[in-house]
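To start, I am sharing the structure in question, which I have written as structure tokens.
All protein chains of the complex are present and in place, except for one that has been dropped.
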Amino acid sequence: MTQAVGPVEAAPRTRRSRAAVALPLVLFAALALLPLVTAALSAGYMLDLFVRVMIFAIAALSVDLLIGYAALVTFGQAAFVGLGAYAVGMLGAHEITDLTIALPVALLASGLFALVTGLVCLRTKGVYFIMITLAFGQMAFFTASSLAPYGGDDGLTVHERSTLFGVAVLDRPVVFYYVVLAALLAVYLTCRTLIASRFGRVLRGAKDNALRMTTLGFQVYRFQLVAYVIAGMIAGLAGVLLANATEFVSPAYMSWQRSGELIIMVLLGGLGTLHGAVLGAIAFLLLEEWLATLTEHWKMIFGPLLVLVVVFVRGGLIGIGTALAGAVSRRLRRG
Amino acid sequence: MAEPVLALEGLRKQFGGLVVTDQVTLSVAPGELHAVIGPNGAGKTTLINQISGVLPSDSGRILFAGHDITRLPPHERARRGLARTFQITSVLPAFSALENVAVAVQAHAGSSYRFVGDAAAEPALNGPALAALEEVGLAERADVPAGHLSHGEKRALELAMALVTEPKLLLLDEPMAGTGREETARLIAVLRRLKGRFAMMLVEHDMTAVFALADHISVLIYGRILLSGKPDEVREDPQVVAAYLGDEIEFER
Amino acid sequence: MTRTIPLLAAVAAVALVAPAQAQDKAQEKLKIGVIATLSGPPAVLGQQIRNGFQLAVRDLGGKLGGREVEVLVQDDELKPDIAVGKVKAFVERDKVDFVVGPVFSNILQAIVKPATDGGAILISPNAGTSNYAGRDCNPNLFVTSYQNDQMHEISGKHAQDSGKKTAFIMAPNYQAGKDSLAGFKRWFKGEILDEVYVPLNQLDYSAELSKIAAAKPEVVFVFLPGGMGVNFVKQYRQAGLADTIPVFSTFTVDESTLPAQQDAALGFFAGSNWAPNLDNPQNKAFVAAYEAAFGAVPATYAFQAYDTALLIDSALKATKGDTKDRDALRAALKKADFVSLRGDFRYNTNNYPVQDFYLTKVAKRPDGKYQTEIVEKVFDDYADPYVKSCKMK
Partner (left out) sequence: MSTTLLVVQVLNGLQLGVLLFLIAAGLTLVFGVMDFINLAHGVQYMLGAYLAVAFYGLTDSFVLALVLALAAALAFGLLLEAAVFRHLYGRDHLDHVIATFGIILFLNAAVKYVWGAAPLSLPVPEALTGSVALAPGILYPVWRLVIIGSGLAVAALLWVLVSRTRMGMLVRAGATNPEMVSALGVDIRRLFTLVFGFGAMLAGFAGIMIAPILSVEPGMGDTILILAFVVIVIGGIGSIRGAFVAALLIGLVDTLGRSFAVDVLRLFMSSSTARTVGPALASMLIYLLMAVVLYVRPTGLFPAKGR
């Protein structure tokens, strides 16, 4: 009896895991090959677009880590992106441009901010958590807006991109593209490893049933705090790259709308899959870019599209893919 | 007599004006299976929650292996060897049965701040987990997501999760509730096998199970201990029979 | 599933690259990228810029300096990073020669580098920050509006000249707001009873109005652009202050906000480099054409965008349509050899205009529409002071 039941129950697991391996491979391969395509089409502009896409994908990964694996719906993640960006901008204003300083400072700043705010935020649950993360995001936003020596609300120009040991490595678009891609890949693999690790298993368990994990002896709060700090640092890294990509830093990077967009990206792609976050960022930003070329009123198309995705499919784009694959394989099996 | 694993001294819990447990004093000896019975609303589950730390106590003391744990948070108590199951089954539904137990192994091993390495592939975690599943008769269902298990299987899974933490005391909150006759019999068999390895406190309505398993029985009514004694004494106590057991109870031997 | 991904990427690639290829055939066309805020509440300003520019191109027969023109319009969404992305696309994908925009100063700060580094000439039809007038002046950046401070100085100068003793001044809490109050104070030497900074996009001014009523200044000066101005003016009128304390302002009452403010704004003063009723033939024709085309009275944004097209036209005429020789093109732009709608116009060494400034006042026209009208000239051939720190010649 159990013999017969086993394989049937196991089937979705293997299919999922096959997609979980293949999809990111294809995604990253496509991203790695993109500069060849753009060079062939002499569409260097697309590199810039995809740099932006990948940077948001990094930030979206940090959001997926929290929402998708730790059930912490954060509505203030843009603040960490902003912190990373401001680290580059403010150091740049004092003519410190080297990544060996800027990156650690950015990661430390965003990590520290996450630690302090996380201590407070994680006391609350559910919607209250959403709102308290929003509150801290807004405080960061208003603080940045009042930083008169660093441009205040106007933001400040990053006069030169970050250097590495004094070498201006990021100045060439293709090099910068691959640096961002490498960062995305590194963050993706880090998240993947983290989630599979003992630590990640505790997070996932707490998402599933926090009370059970507590009575097993886990102090869930601490694990969540560590995750919150890690996610904050990842977002900070995205900020460092964003400041370099736009060569500009602005409080707008910290606005709550930005935090909202990051959540939407993750949900659009498919929550709790990691590559869904990457896919979501790509889809969101490309769709935005493409629709905007069609009509000035593109949001009248984009909005209903989001509604349709939610009402008719679950699990975002990844969900559509899985549903399609399921339908096809059922059809094949029957036919 | 050996030092008791658990000793409750005058434990009390009040919700607003309602006193749910009051002056509860009892002790559980090592290896003993101590059953707490009582009608609905007698405060049994509250008592379990107080002992495991899910609810703070208003007054009284909880001594666990000689240490006062009254003010400790639940995860601290769990770490000291106090395991529990829940009245409403509480597993991790998205995890496979094996992974549920492996998490428990991990909790017991105490090194969960490991950020690398695939936890799902660690023999150190999976080995003991599989052995525990074996013991409760769930080895064949190891890969099934816990959410898909039958009610009785979830009960068994909870037991397995408690087992691997090598507890000094296991609190069982109505493990037979909602299980079928056949599954009840299986669970009784499993518990009987486990008896003696550690102390257990069993809160249960199913008198068949209670009298089949218990070394010692305490009767809780309106939050107070009415009587505490060996199964035979309890069964024959006129006060208990009158107040609680009535005539409906069939005894099996 | 797995197969759809490269497909998607390919589709995306084609969709994004296709416009560039399609345009290759029309190599002769002069490409101009207009970047303005076209979404959210400030969209009305961006639309004025877009409309003004397109109207000029239409009036010039679809040609600037004899070359066919293709105008590409993009929305910066008032987000600096989006603006940077759009401008890079203009420069790298569309290979535009000119970028025209933006509305807001913070966007200007963000796009100067990508636009000019990419080899385009950036012409700002509205924002004119002090750093680009001075220290950071840039040979590839031209401003057809004004240096921001000047608009605020008009009110300060006039308040001073007309003998006002006390003032209450207010602006949003951001850089342009601080510059604004600084500009007013540069000329006004009376007593500042209070200097208030409100959060950007504040909607309710009840708190500040109470303060004004309590302080009883001789004059109120505000810089509250867009919806802020609409709210302030209505609430100022409702509070009964409009009949007792005169308001001097910048960007608070103009043709973009008057349709919403209507009678509430009557009698409010503003400082400007232009007004719809400025008396010269080219301006009369422009206002009439704009109203006919868009059904609304143009504001400074529209006229400056129109002037921007005239400027490009004049430069290209001088270079015979050539944009390759950038030195020649820049020199031609700097000559500013066109008849501006505002009358006198010439470029200073920092590529900011030297021009006249007026005090204006809100009035209702016989046809029921509202507009600002010239009261008197406050500055004649006025140059900004930052030019001293600009190294360009």
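Which chain is which? They are A, B and C, in the order written, and residues in each are numbered from 1.
Assume contacts are C-beta pairs under 8 Å (C-beta built on N, C-alpha and C of every residue); 3 or more make two chains touch, one makes a residue touch a chain.
Every value quoted in this text rests on a predicted model; they were computed, and no experiment measured them.
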item: Which displayed chains the hidden chain touches across the whole complex; value: A, C
item: Residue in contact with the excluded chain [from C:Gly227, C:Gly267 or C:Gly321]; value: C:Gly227
item: Contact residue for the chain not shown (choose from A:Leu107, A:Leu134, A:Leu170 or A:Val229); value: A:Leu134
item: Touch residues of chain A, complete complex, unshown partner; value: 67, 73, 120, 123-128, 131-132, 134-136, 138-139, 142-143, 145-146, 148, 256-257, 260, 263-264, 267-268, 271, 297-300, 302-307, 309-311, 314
item: Absent chain, residues of chain C that touch it; value: 38-41, 43-44, 47, 173, 195-199, 201-204, 206-208, 210-211, 213-214, 216, 226-227, 230-231, 234-235, 238-241, 256-257, 259-262, 296
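Just so it is clear, only the chains that are shown with their structure count from here on.
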item: Pairwise touch network: line, ring, star, complete, or other; value: line
item: Most central chain, Cα average position; value: A
item: Separation of chain B from chain C, taking each centre as the mean of its C-alpha atoms, in whole Å; value: 74
item: Whole-Å separation of chain centres (CA-atom averages), chain A against chain C; value: 36
item: Euclidean distance of C-alpha centroids - chain A vs chain B, Å; value: 42
item: Residues of chain A touching chain C in the complex; value: 19, 22-23, 26-27, 30, 34, 37-38, 41, 43-46, 48-49, 52, 145-146, 148, 151-157, 159, 242, 245-248, 250, 252-253, 279, 286, 289-290, 292-293, 296, 299, 321-322, 324-325
item: For the chain B and chain A complex, residues of the former touching the latter; value: 52, 54, 73-75, 78-79, 83-84, 86, 90-95, 99, 102-104, 106-108, 111-120, 122, 125, 140-141, 143-144, 148, 161, 165
item: Interface residues, chain A side, partner chain B - complex; value: 2, 6, 9-10, 13, 193-194, 196-202, 204-205, 208-209, 211-220, 223, 226
